[in-house]
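Omission of a single protein chain aside, the complex is shown with its protein chains in their original locations.
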(Lines give C-alpha, C1' and ligand atoms only; values in the text may rest on other atoms or scores of the structure.)
Protein backbone atom coordinates (compact mmCIF):
# COMPACT_ATOMS: atom_id res chain seq x y z
CA UNK A 1 0.00 0.00 0.00
CA UNK A 2 1.24 3.51 -0.69
CA UNK A 3 1.53 5.98 2.18
CA UNK A 4 -1.46 7.83 0.82
CA UNK A 5 -3.56 4.66 0.66
CA UNK A 6 -2.47 3.88 4.21
CA UNK A 7 -3.68 7.24 5.47
CA UNK A 8 -6.98 6.85 3.62
CA UNK A 9 -7.46 3.51 5.42
CA UNK A 10 -6.74 5.17 8.77
CA UNK A 11 -8.96 8.16 8.02
CA UNK A 12 -11.80 5.80 7.09
CA UNK A 13 -11.32 3.80 10.31
CA UNK A 14 -11.38 7.04 12.30
CA UNK A 15 -14.51 8.33 10.58
CA UNK A 16 -16.25 5.01 11.37
CA UNK A 17 -16.02 5.84 15.08
CA UNK A 18 -19.05 7.95 15.91
CA UNK A 19 -17.59 8.80 19.30
CA UNK A 20 -14.74 10.74 17.71
CA UNK A 21 -17.30 12.93 15.89
CA UNK A 22 -19.22 13.36 19.17
CA UNK A 23 -16.02 14.70 20.74
CA UNK A 24 -15.15 16.78 17.68
CA UNK A 25 -11.74 15.11 17.26
CA UNK A 26 -9.74 15.16 14.03
CA UNK A 27 -6.91 12.91 12.84
CA UNK A 28 -3.80 14.22 11.08
CA UNK A 29 -1.70 12.44 8.49
CA UNK A 30 1.41 10.99 10.15
CA UNK A 31 4.33 8.70 9.39
CA UNK A 32 3.75 4.96 9.80
CA UNK A 33 3.96 4.00 13.47
CA UNK A 34 2.80 7.43 14.56
CA UNK A 35 -0.56 9.17 14.90
CA UNK A 36 -1.72 12.66 15.86
CA UNK A 37 -5.25 13.47 16.99
CA UNK A 38 -6.46 17.01 17.67
CA UNK A 39 -9.40 17.91 19.88
CA UNK A 40 -10.56 21.57 19.87
CA UNK A 41 -12.04 22.86 23.12
CA UNK A 42 -15.82 22.83 23.42
CA UNK A 43 -17.99 23.41 26.49
CA UNK A 44 -19.56 19.96 26.01
CA UNK A 45 -16.21 18.37 26.91
CA UNK A 46 -15.66 19.86 30.36
CA UNK A 47 -15.26 18.77 33.97
CA UNK A 48 -16.45 20.84 36.96
CA UNK A 49 -13.94 23.64 36.43
CA UNK A 50 -14.78 24.19 32.76
CA UNK A 51 -11.58 22.49 31.55
CA UNK A 52 -11.14 19.41 29.34
CA UNK A 53 -12.50 16.36 31.18
CA UNK A 54 -9.95 13.62 31.87
CA UNK A 55 -12.20 11.23 29.95
CA UNK A 56 -11.70 13.24 26.75
CA UNK A 57 -7.93 13.26 27.25
CA UNK A 58 -7.85 9.50 27.81
CA UNK A 59 -10.13 8.80 24.84
CA UNK A 60 -7.86 10.50 22.31
CA UNK A 61 -4.65 9.18 23.91
CA UNK A 62 -5.98 5.63 23.58
CA UNK A 63 -7.30 6.18 20.07
CA UNK A 64 -4.09 7.74 18.73
CA UNK A 65 -2.20 4.67 19.95
CA UNK A 66 -4.69 2.39 18.22
CA UNK A 67 -4.33 4.17 14.88
CA UNK A 68 -0.53 4.35 15.19
CA UNK A 69 -0.60 0.56 15.55
CA UNK A 70 -3.14 0.24 12.71
CA UNK A 71 -0.73 2.05 10.37
CA UNK A 72 1.73 -0.85 10.80
CA UNK A 73 -0.73 -3.74 10.53
CA UNK A 74 -1.17 -6.03 7.57
CA UNK A 75 -4.35 -5.80 5.52
CA UNK A 76 -7.47 -7.34 7.08
CA UNK A 77 -6.19 -6.67 10.60
CA UNK A 78 -7.77 -4.14 12.93
CA UNK A 79 -6.50 -2.60 16.16
CA UNK A 80 -8.05 -3.50 19.50
CA UNK A 81 -6.90 -1.80 22.69
CA UNK A 82 -6.18 -4.47 25.31
CA UNK A 83 -5.44 -1.96 28.07
CA UNK A 84 -4.02 1.46 28.69
CA UNK A 85 -2.71 3.57 31.55
CA UNK A 86 -2.61 7.35 31.68
CA UNK A 87 -1.00 9.84 34.06
CA UNK A 88 -2.54 13.30 34.31
CA UNK A 89 0.31 15.77 34.85
CA UNK A 90 -1.55 19.10 34.76
CA UNK A 91 -5.07 20.39 34.26
CA UNK A 92 -5.86 20.93 30.58
CA UNK A 93 -6.65 24.61 30.22
CA UNK A 94 -6.42 25.70 26.60
CA UNK A 95 -7.86 25.88 23.12
CA UNK A 96 -7.10 22.37 21.96
CA UNK A 97 -5.55 19.06 22.86
CA UNK A 98 -2.97 17.41 20.65
CA UNK A 99 -2.10 13.80 21.27
CA UNK A 100 0.94 12.27 19.63
CA UNK A 101 1.29 8.50 19.69
CA UNK A 102 4.39 6.48 18.88
CA UNK A 103 4.78 2.73 18.62
CA UNK A 104 7.58 1.67 20.99
CA UNK A 105 7.51 -1.93 19.79
CA UNK A 106 5.60 -3.64 16.99
CA UNK A 107 5.39 -7.35 17.72
CA UNK A 108 3.69 -10.11 15.74
CA UNK A 109 0.29 -9.34 17.20
CA UNK A 110 1.00 -6.99 20.14
CA UNK A 111 1.86 -3.31 19.73
CA UNK A 112 3.16 -1.18 22.61
CA UNK A 113 2.55 2.56 22.24
CA UNK A 114 3.26 5.77 24.10
CA UNK A 115 0.80 8.65 23.75
CA UNK A 116 1.66 12.11 24.99
CA UNK A 117 -1.16 14.65 25.23
CA UNK A 118 -0.43 18.37 25.01
CA UNK A 119 -2.77 21.26 25.74
CA UNK A 120 -2.25 24.30 23.56
CA UNK A 121 -3.20 27.86 24.47
CA UNK A 122 -2.22 31.10 22.74
CA UNK A 123 1.01 31.30 24.68
CA UNK A 124 2.15 27.75 25.41
CA UNK A 125 2.02 24.01 24.72
CA UNK A 126 1.96 21.97 27.91
CA UNK A 127 2.34 18.20 28.35
CA UNK A 128 -0.83 17.40 30.30
CA UNK A 129 -0.89 13.60 30.15
CA UNK A 130 1.19 10.60 29.16
CA UNK A 131 -0.16 7.14 28.41
CA UNK A 132 1.15 3.65 27.74
CA UNK A 133 -1.18 1.62 25.52
CA UNK A 134 -1.21 -2.06 24.50
CA UNK A 135 -2.92 -2.80 21.18
CA UNK A 136 -3.63 -6.17 19.57
CA UNK A 137 -4.00 -6.82 15.86
CA UNK A 138 -7.25 -8.75 15.34
CA UNK A 139 -8.30 -10.42 12.12
CA UNK A 140 -12.04 -10.20 12.45
CA UNK A 141 -14.64 -8.90 14.84
CA UNK A 142 -15.46 -12.48 15.86
CA UNK A 143 -11.97 -12.74 17.29
CA UNK A 144 -12.21 -9.53 19.32
CA UNK B 1 -23.09 15.72 56.81
CA UNK B 2 -26.01 13.31 56.50
CA UNK B 3 -25.91 10.60 53.86
CA UNK B 4 -28.55 12.47 51.91
CA UNK B 5 -26.57 15.71 52.00
CA UNK B 6 -23.50 13.75 50.89
CA UNK B 7 -25.30 12.39 47.85
CA UNK B 8 -26.62 15.85 46.97
CA UNK B 9 -23.02 17.10 47.03
CA UNK B 10 -21.95 14.26 44.73
CA UNK B 11 -24.91 14.70 42.41
CA UNK B 12 -24.13 18.42 42.14
CA UNK B 13 -20.48 17.68 41.37
CA UNK B 14 -21.56 15.21 38.70
CA UNK B 15 -24.01 17.63 37.10
CA UNK B 16 -21.23 20.25 36.93
CA UNK B 17 -19.37 18.03 34.46
CA UNK B 18 -20.75 18.85 31.02
CA UNK B 19 -18.96 15.85 29.55
CA UNK B 20 -21.13 13.44 31.55
CA UNK B 21 -24.24 15.03 30.01
CA UNK B 22 -22.63 14.80 26.57
CA UNK B 23 -22.20 11.05 27.13
CA UNK B 24 -25.66 10.70 28.65
CA UNK B 25 -24.30 9.19 31.90
CA UNK B 26 -26.24 9.08 35.17
CA UNK B 27 -25.02 8.66 38.74
CA UNK B 28 -26.78 6.43 41.29
CA UNK B 29 -26.94 6.92 45.04
CA UNK B 30 -24.38 4.64 46.72
CA UNK B 31 -22.83 3.98 50.12
CA UNK B 32 -19.86 6.13 51.11
CA UNK B 33 -16.71 4.86 49.44
CA UNK B 34 -18.67 3.49 46.50
CA UNK B 35 -20.14 4.94 43.32
CA UNK B 36 -22.22 3.61 40.43
CA UNK B 37 -22.50 5.34 37.05
CA UNK B 38 -24.81 4.13 34.30
CA UNK B 39 -24.37 4.89 30.60
CA UNK B 40 -27.22 3.90 28.24
CA UNK B 41 -26.22 2.92 24.73
CA UNK B 42 -26.45 5.61 22.05
CA UNK B 43 -25.10 5.56 18.50
CA UNK B 44 -23.06 8.70 19.26
CA UNK B 45 -20.87 6.62 21.63
CA UNK B 46 -19.64 3.95 19.23
CA UNK B 47 -16.40 2.63 17.76
CA UNK B 48 -16.10 1.16 14.26
CA UNK B 49 -18.23 -1.90 15.00
CA UNK B 50 -21.16 0.05 16.45
CA UNK B 51 -20.33 -0.92 20.05
CA UNK B 52 -19.46 1.28 23.04
CA UNK B 53 -16.13 3.03 22.35
CA UNK B 54 -13.35 2.24 24.82
CA UNK B 55 -13.11 5.96 25.56
CA UNK B 56 -16.65 5.97 26.95
CA UNK B 57 -15.89 2.94 29.13
CA UNK B 58 -12.72 4.54 30.48
CA UNK B 59 -14.43 7.89 31.11
CA UNK B 60 -17.09 6.45 33.39
CA UNK B 61 -14.68 4.04 35.11
CA UNK B 62 -12.42 6.99 36.00
CA UNK B 63 -15.30 9.22 37.02
CA UNK B 64 -16.96 6.64 39.28
CA UNK B 65 -13.66 6.26 41.12
CA UNK B 66 -13.40 10.03 41.55
CA UNK B 67 -16.89 10.30 43.03
CA UNK B 68 -16.37 7.26 45.28
CA UNK B 69 -13.34 9.08 46.69
CA UNK B 70 -15.26 12.38 46.87
CA UNK B 71 -17.86 10.69 49.08
CA UNK B 72 -15.14 10.15 51.73
CA UNK B 73 -13.47 13.57 51.53
CA UNK B 74 -13.78 16.36 54.05
CA UNK B 75 -15.66 19.49 53.08
CA UNK B 76 -13.85 21.90 50.74
CA UNK B 77 -11.90 19.07 49.16
CA UNK B 78 -12.41 17.94 45.59
CA UNK B 79 -11.26 14.80 43.79
CA UNK B 80 -8.58 14.93 41.11
CA UNK B 81 -7.58 11.82 39.18
CA UNK B 82 -3.81 11.49 39.23
CA UNK B 83 -3.75 8.47 36.95
CA UNK B 84 -5.70 5.39 35.99
CA UNK B 85 -5.25 2.09 34.17
CA UNK B 86 -7.94 0.06 32.51
CA UNK B 87 -8.02 -3.44 31.03
CA UNK B 88 -10.61 -4.17 28.34
CA UNK B 89 -11.76 -7.75 28.82
CA UNK B 90 -14.50 -8.03 26.19
CA UNK B 91 -16.20 -5.87 23.62
CA UNK B 92 -19.13 -3.95 25.10
CA UNK B 93 -22.18 -5.07 23.19
CA UNK B 94 -25.36 -4.21 25.07
CA UNK B 95 -27.97 -1.72 26.17
CA UNK B 96 -26.05 0.00 28.89
CA UNK B 97 -22.81 0.14 30.82
CA UNK B 98 -22.73 0.03 34.60
CA UNK B 99 -19.53 0.95 36.38
CA UNK B 100 -19.13 0.18 40.06
CA UNK B 101 -16.25 1.83 41.91
CA UNK B 102 -14.93 0.91 45.35
CA UNK B 103 -12.28 2.64 47.40
CA UNK B 104 -9.60 0.07 48.27
CA UNK B 105 -7.72 2.47 50.53
CA UNK B 106 -8.51 5.99 51.72
CA UNK B 107 -5.31 7.72 52.80
CA UNK B 108 -4.78 11.25 54.06
CA UNK B 109 -4.78 12.72 50.58
CA UNK B 110 -4.49 9.72 48.24
CA UNK B 111 -7.39 7.39 47.44
CA UNK B 112 -6.93 4.07 45.61
CA UNK B 113 -10.02 2.80 43.79
CA UNK B 114 -11.08 -0.17 41.71
CA UNK B 115 -13.75 0.34 39.03
CA UNK B 116 -15.40 -2.60 37.34
CA UNK B 117 -17.44 -1.91 34.20
CA UNK B 118 -20.27 -4.24 33.20
CA UNK B 119 -22.21 -4.29 29.94
CA UNK B 120 -25.84 -5.27 30.30
CA UNK B 121 -28.00 -6.77 27.55
CA UNK B 122 -31.42 -8.38 27.82
CA UNK B 123 -29.91 -11.73 28.69
CA UNK B 124 -26.66 -11.09 30.55
CA UNK B 125 -24.36 -8.79 32.52
CA UNK B 126 -20.73 -9.11 31.42
CA UNK B 127 -17.62 -7.67 33.05
CA UNK B 128 -16.11 -5.76 30.13
CA UNK B 129 -13.40 -3.72 31.85
CA UNK B 130 -11.57 -3.31 35.14
CA UNK B 131 -9.67 -0.22 36.23
CA UNK B 132 -7.36 0.88 39.04
CA UNK B 133 -7.60 4.61 39.74
CA UNK B 134 -5.54 6.95 41.95
CA UNK B 135 -7.39 10.04 43.18
CA UNK B 136 -6.03 12.98 45.16
CA UNK B 137 -8.03 15.22 47.48
CA UNK B 138 -7.34 18.83 46.49
CA UNK B 139 -8.34 21.89 48.49
CA UNK B 140 -8.74 24.39 45.73
CA UNK B 141 -8.44 24.59 41.98
CA UNK B 142 -5.21 26.56 42.32
CA UNK B 143 -3.67 23.49 43.88
CA UNK B 144 -4.78 21.15 41.11
CA UNK C 1 -4.28 -33.33 32.35
CA UNK C 2 -5.37 -34.11 35.90
CA UNK C 3 -5.38 -31.32 38.47
CA UNK C 4 -2.38 -32.88 40.10
CA UNK C 5 -0.44 -33.03 36.83
CA UNK C 6 -1.40 -29.38 36.23
CA UNK C 7 0.05 -28.32 39.56
CA UNK C 8 3.23 -30.30 38.93
CA UNK C 9 3.62 -28.42 35.65
CA UNK C 10 3.17 -25.10 37.46
CA UNK C 11 5.48 -26.07 40.30
CA UNK C 12 8.14 -27.05 37.77
CA UNK C 13 7.72 -23.73 35.93
CA UNK C 14 8.06 -21.87 39.21
CA UNK C 15 11.18 -23.78 40.27
CA UNK C 16 12.76 -22.96 36.91
CA UNK C 17 12.76 -19.27 37.86
CA UNK C 18 15.95 -18.67 39.85
CA UNK C 19 14.70 -15.24 40.88
CA UNK C 20 11.87 -16.77 42.92
CA UNK C 21 14.44 -18.79 44.90
CA UNK C 22 16.54 -15.64 45.35
CA UNK C 23 13.50 -13.95 46.91
CA UNK C 24 12.57 -17.04 48.93
CA UNK C 25 9.07 -17.23 47.41
CA UNK C 26 6.90 -20.37 47.46
CA UNK C 27 3.92 -21.32 45.31
CA UNK C 28 0.80 -22.97 46.73
CA UNK C 29 -1.53 -25.39 44.98
CA UNK C 30 -4.61 -23.53 43.73
CA UNK C 31 -7.66 -24.06 41.57
CA UNK C 32 -7.25 -23.53 37.81
CA UNK C 33 -7.33 -19.82 36.99
CA UNK C 34 -5.93 -18.93 40.41
CA UNK C 35 -2.49 -18.81 41.99
CA UNK C 36 -1.11 -18.04 45.44
CA UNK C 37 2.52 -17.12 46.11
CA UNK C 38 3.94 -16.64 49.60
CA UNK C 39 7.02 -14.61 50.42
CA UNK C 40 8.36 -14.80 54.02
CA UNK C 41 10.08 -11.69 55.34
CA UNK C 42 13.85 -11.56 55.13
CA UNK C 43 16.20 -8.64 55.71
CA UNK C 44 17.57 -9.07 52.17
CA UNK C 45 14.18 -7.94 50.78
CA UNK C 46 13.90 -4.52 52.42
CA UNK C 47 13.63 -0.87 51.46
CA UNK C 48 15.06 1.97 53.56
CA UNK C 49 12.67 1.47 56.51
CA UNK C 50 13.34 -2.23 56.85
CA UNK C 51 10.02 -3.25 55.30
CA UNK C 52 9.31 -5.32 52.16
CA UNK C 53 10.61 -3.42 49.11
CA UNK C 54 7.95 -2.51 46.53
CA UNK C 55 9.97 -4.44 43.97
CA UNK C 56 9.43 -7.68 45.89
CA UNK C 57 5.69 -7.00 46.11
CA UNK C 58 5.46 -6.30 42.39
CA UNK C 59 7.53 -9.35 41.47
CA UNK C 60 5.23 -11.83 43.19
CA UNK C 61 2.05 -10.02 42.09
CA UNK C 62 3.18 -10.28 38.46
CA UNK C 63 4.35 -13.87 38.83
CA UNK C 64 1.16 -15.11 40.51
CA UNK C 65 -0.82 -13.69 37.58
CA UNK C 66 1.45 -15.45 35.11
CA UNK C 67 1.03 -18.83 36.80
CA UNK C 68 -2.74 -18.35 37.19
CA UNK C 69 -2.84 -17.85 33.40
CA UNK C 70 -0.47 -20.79 32.86
CA UNK C 71 -2.90 -23.06 34.71
CA UNK C 72 -5.47 -22.40 31.96
CA UNK C 73 -3.18 -22.70 28.94
CA UNK C 74 -3.01 -25.60 26.54
CA UNK C 75 0.08 -27.80 26.51
CA UNK C 76 3.20 -26.33 24.88
CA UNK C 77 2.13 -22.80 25.74
CA UNK C 78 3.95 -20.63 28.25
CA UNK C 79 2.92 -17.40 29.96
CA UNK C 80 4.60 -14.11 29.10
CA UNK C 81 3.70 -10.93 30.97
CA UNK C 82 2.97 -8.19 28.44
CA UNK C 83 2.51 -5.49 31.07
CA UNK C 84 1.27 -4.91 34.59
CA UNK C 85 0.23 -2.08 36.87
CA UNK C 86 0.33 -2.09 40.64
CA UNK C 87 -1.04 0.27 43.29
CA UNK C 88 0.67 0.31 46.68
CA UNK C 89 -2.01 0.88 49.31
CA UNK C 90 0.00 0.58 52.53
CA UNK C 91 3.55 -0.13 53.63
CA UNK C 92 4.17 -3.86 53.99
CA UNK C 93 5.14 -4.40 57.61
CA UNK C 94 4.77 -8.03 58.58
CA UNK C 95 6.04 -11.60 58.57
CA UNK C 96 5.05 -12.57 55.08
CA UNK C 97 3.38 -11.47 51.87
CA UNK C 98 0.62 -13.51 50.28
CA UNK C 99 -0.40 -12.69 46.74
CA UNK C 100 -3.60 -14.13 45.32
CA UNK C 101 -4.13 -13.90 41.57
CA UNK C 102 -7.36 -14.50 39.69
CA UNK C 103 -7.95 -14.59 35.94
CA UNK C 104 -10.67 -12.05 35.12
CA UNK C 105 -10.84 -13.11 31.47
CA UNK C 106 -9.16 -15.93 29.57
CA UNK C 107 -9.11 -15.08 25.87
CA UNK C 108 -7.64 -17.04 22.97
CA UNK C 109 -4.14 -15.77 23.63
CA UNK C 110 -4.57 -12.89 26.10
CA UNK C 111 -5.27 -13.40 29.81
CA UNK C 112 -6.33 -10.54 32.11
CA UNK C 113 -5.56 -11.08 35.79
CA UNK C 114 -6.01 -9.31 39.10
CA UNK C 115 -3.43 -9.89 41.85
CA UNK C 116 -4.05 -8.74 45.39
CA UNK C 117 -1.09 -8.73 47.78
CA UNK C 118 -1.65 -9.06 51.52
CA UNK C 119 0.86 -8.56 54.31
CA UNK C 120 0.38 -10.82 57.31
CA UNK C 121 1.56 -10.08 60.84
CA UNK C 122 0.67 -11.89 64.06
CA UNK C 123 -2.46 -9.81 64.49
CA UNK C 124 -3.74 -8.91 61.04
CA UNK C 125 -3.81 -9.45 57.28
CA UNK C 126 -3.70 -6.18 55.33
CA UNK C 127 -4.24 -5.59 51.61
CA UNK C 128 -1.03 -3.77 50.72
CA UNK C 129 -1.18 -3.77 46.92
CA UNK C 130 -3.44 -4.54 44.00
CA UNK C 131 -2.31 -5.23 40.45
CA UNK C 132 -3.82 -5.71 36.99
CA UNK C 133 -1.70 -7.95 34.78
CA UNK C 134 -1.91 -8.85 31.08
CA UNK C 135 -0.41 -12.20 30.13
CA UNK C 136 0.05 -13.73 26.68
CA UNK C 137 0.21 -17.42 25.86
CA UNK C 138 3.31 -18.04 23.76
CA UNK C 139 4.10 -21.24 21.93
CA UNK C 140 7.86 -21.12 21.96
CA UNK C 141 10.63 -18.92 23.21
CA UNK C 142 11.34 -17.83 19.63
CA UNK C 143 7.92 -16.20 19.59
CA UNK C 144 8.42 -14.27 22.83
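Letters A, B and C mark the chains as written, and numbering starts fresh at 1 in each.
Following the convention adopted for this analysis, contacts are C-beta pairs under 8 Å (C-beta built on N, C-alpha and C of every residue); 3 or more make two chains touch, one makes a residue touch a chain.
Treat the numbers as computed from the prediction; the structure is a model and nothing was measured.
Q: For the full complex, which residue in C:2, C:48, C:76 or C:122 touches the chain that was left out?
A: Of the candidates C:2, C:48, C:76 or C:122, C:48 is in touch with the missing chain.
Q: Kindly state which of the options A:20, A:80 or A:132 is in contact with the chain not pictured.
A: A:132
Q: Among B:38, B:110 or B:127, exactly one should touch the missing chain; which is it?
A: If we include the chain that is not displayed, B:110 is the one touching it.
Q: I need the residue numbers on chain A that touch the omitted chain, in ascending order.
A: Within chain A, the residues that touch the unshown chain are 85, 87, 89-90, 104-105, 112, 114, 127, 130-132, 134.
Q: List the residues of chain B that touch the chain left out of this view.
A: 82-83, 85, 108-110, 112, 132, 134, 136, 143
Q: Mind listing the chain C residues that contact the chain we can't see here?
A: For chain C, the residues touching the absent chain are 13, 16-23, 43-49, 53-56, 58-60, 62-63, 78, 80-88, 91, 141, 144.
Operating definition for what follows: only the chains that are shown with their structure count from here on.
Q: Please tell me the distance, in whole Å, between the geometric centres of chain B and chain C computed from their C-alpha atoms.
A: Computed from C-alpha means, the inter-chain centre distance equals 29 Å.
Q: Taking each chain's centre as the mean position of its Cα atoms, how many Å separate chain A from chain B?
A: That pair's centroid distance is 21 Å.
Q: Which residues belonging to chain C are in contact with no fewer than two other chains?
A: In chain C, residues 85, 112, 132, 134 touch at least two other chains, as defined above.
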